[in-house]
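Apart from one protein chain that is not included, each protein chain of the complex appears where it belongs.
This part shows chain A:
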Amino acid sequence: MSKLKLAILFVPLALFIGLAAFLLRGLFSDPTELNSALIGKPVPAFQLPNIYHPEQRFDQSLLKGKPVLLNVWATWCPTCRAEHEFLNQLADQGVNIIGLNYKDDSRAKAVDWLNTLGDPYQQTLFDEKGSVAIDFGVYGAPETFIIDAQGIVRYRHVGDVNARNWQQTLAPIYYGLEAQ
């Protein structure tokens, strides 16, 4: 039997292994985790009040100048409660975090949360109707965007930020941007 014929005999096996590997990977991927459409694009323009002082308003320039995490949270979101302590730790380490309060039950409740649990955010934006969140493509809370010094979205993390995914994924991106 020639070498070519032998090779052709193994084609179905190779196809099968390829398909099996593809499907196996699918088993371990989370279909609820969507890629952000904003990666590599500038942050959308917005006008939002400060959660403590609604008369003070911020626009997208708040997210420029240095790398920053934009953390989307709300008091109705249990996972946000779970990650809050870790965000406090990151803030203590000097990580820049801006909060985006997303459709919370009330401003007072959100302020109370920050006063009780600690405030890891340099500023917290109050998105009462969730309209700015739509511009960011937010589809749940918590979500955390990594934004570079030029205001370009570099990464979007869905779900809680914890020590494991911070060290494995988020920190290398964030500190990589800071080193630039």
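To be clear about the criterion, contacts are C-beta pairs under 8 Å (C-beta built on N, C-alpha and C of every residue); 3 or more make two chains touch, one makes a residue touch a chain; residues count from 1.
One rule holds in what follows: contacts and distances are computed from a predicted model.
According to its UniProt record, the chain left out of view corresponds to "Cytochrome c-type biogenesis protein" among "4-carboxymuconolactone decarboxylase", "Cytochrome c-type biogenesis protein", "ABC transporter permease" or "Carbon-monoxide dehydrogenase large subunit". Although one chain is hidden here, its contacts on chain A can still be listed: residues 31-32, 34-38, 103, 129-131, 134-137, 139-140.
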